[in-house]
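Omission of a single protein chain aside, the complex is shown with its protein chains in their original locations.
Let's look at chain A:
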Amino acid sequence: MSVITADLRNYPLYIRSVPTQNELKFHYTVHTSLDVVEEKVSAVGKALPDQRELYLGLLYPTEDYKVYGYVTNSKVKFVIVVDSSNTSLRDNEIRSMFRKLHSSFTDVMCNPFYNPGDTIQSKSFDSIVSAMMVQSS
């Protein structure tokens, strides 16, 4: 499972994946998923910018992974990749994981010592992600 956060310009802010041996593949998967995120955001943006659902759901099908996306109003993107064999995680669980991530990210942003655009090095954000990874495995 892997979690990433990317900012407005798709610069990565936070990447973490478990297991670590195939990290690069996760990174590629996550990076390519931004295509779909971008497309979904721009499609919705035209219609009703205010009433946009932040959770984008399953982004695209792959044989091995399920890729879920979430975009905040300031266009910060969260992507969660889980193994497709993992059936314990339903849509609702993923949704609540994103919400947790979002609120933790908000905390990071509220930190006066955090410079928006820098990679996230917050311990509390880390621990939230770790907890999610433990829960999902």
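In the analysis below, a residue touches a chain if its C-beta (ideal position, glycine included) is under 8 Å from a C-beta of that chain, and two chains touch if they have at least 3 such contacts; residues count from 1.
Simple rule for what comes next: contacts and distances are computed from a predicted model.
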Given the options "SMCR8 protein", "Actin family", "Trafficking protein particle complex subunit 11" or "MICOS complex subunit MIC60", say which is the protein name UniProt records for the missing chain. "Trafficking protein particle complex subunit 11"
Filtering A:Q21, A:N73, A:S88 or A:N115 for touch with the omitted chain leaves A:N115
Interface residues of chain A (partner: the chain not displayed): 9-12, 15, 23-24, 27-28, 31-32, 34-36, 39, 59-63, 115-118
